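Shown here: the complex without one of its protein chains, the others still in place.
Take a look at chain A:
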Amino acid sequence: MGEPKDKIGIKEYIAIALFMIGTKTTDDIPSMLFDSLQNAGWIAPIISGILAILPLFLLLHIAANYQDKSLIDIIYHIFGKFLGFLVLFFLWAIGFFYIVLDTATYTDIISTMYFVKTPAILIYATLMGVCAYGAKRGLEQIGSVSWSVLPYLQVSLFLSLILTIGQGNLGFLFPVFGPGEWDVLKESTMKISLYMDFLYLFMLFPFVKSTKDFKKGTWIAFFLILINLSITMVSYVMLFDYKSVMLLNYPYHETIRSISLGFLTNIETLFFPFWLIASFIKFAAYLYINIMLFGKLFKIEHFEYIMPAFATLIVFLGLLPESPTFAIFDLKAMVGNLASPLFFFLPIIMWTLAKFKGDLRK
């Protein structure tokens, strides 16, 4: 197989982006935001989103100028062989580390909230097995699966949102600025790594049908994600109030346990399968991009063959931390703090260098 032969369209691209980033609202990212921003947590995706427009814009500008080159080639081109390799390796390492942590979080969610008796390793192995299989099938398959299930998942998220907001109270959003205006601004800036995954999505640039599609798709996906993140976080505050929401580990899963649909009470069993499908696709895409980058770095043409090996490695690495709920949470915050400046400054540096090289047309 190697690199994908067919290109994916704008729909598939948007769907993949939504799965990779939009699902963050259902894991422990909201609780990370609520921790520092209290009831103003929902503002963070908006403020950091506004900030993320700059790097995104620059990246799109650069990508449009180097037609048919992926971000990987562009970085090599701009930074030169050695430095380019270092930058890419760093990107890969962060991405890989993040996959390990994120899959560990999802395993923790499944094992603490749904399958209490099943050993974590079995859940982890199943999760990674499915994702590795999905990733190995290639980008076209991930894309078409994403697009075909996206409507169902959005509807299920939308339904849980309506129910939550219906049972919530708008009064909990006040005082609007939570810990204080400056704190909100400062902390939100630090959380720009929320949108970090766009950097990885740019590696798919040559595999999207046209530059125009890619541009349009990126912006559509970006705004959809921003809206998704903020609204779901607003709904969590509306249901739990700020003190309680700060205590929750996985707000989405507590939410679907607290709401009821008329006479139907235990409706978490309705939302859980949808969420599972979303996580499978999310990690399949993550894994695909990450391994593709690895393959490029070390010149492995048929990189899909190393997927099972990496999936296994991830399982064992992810199982290492003791009491994952806390350990992973802290590690993730650390990676986030590292990734935030990288995401913000890398495109700026790239753009400046490209300008110097005179590659950028007017």
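Following the convention adopted for this analysis, contacts are C-beta pairs under 8 Å (C-beta built on N, C-alpha and C of every residue); 3 or more make two chains touch, one makes a residue touch a chain; residues count from 1.
Keep in mind that, in the parts below, contacts and distances are computed from a predicted model.
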| item | value |
| --- | --- |
| Protein that the absent chain corresponds to, by UniProt name, given "Multiple sugar transport system substrate-binding protein", "Putative acyl-CoA dehydrogenase FadE", "Ger(X)C family spore germination protein" or "Flagellar motor protein MotB" | "Ger(X)C family spore germination protein" |
| Which of A:S148, A:N169 or A:T352 contacts the chain that the document leaves out | A:N169 |
| Options A:D28, A:E187, A:D213 or A:E254, residue touching the unrepresented chain | A:E254 |
| Hidden partner chain, touching residue among A:T112, A:Q141, A:T211 or A:T312 | A:T112 |
| Missing-partner contacts on chain A, residue numbers | 38-39, 112-119, 122-123, 125-126, 129-130, 169, 171-172, 174-181, 239-244, 247, 254, 257-260, 265-266 |
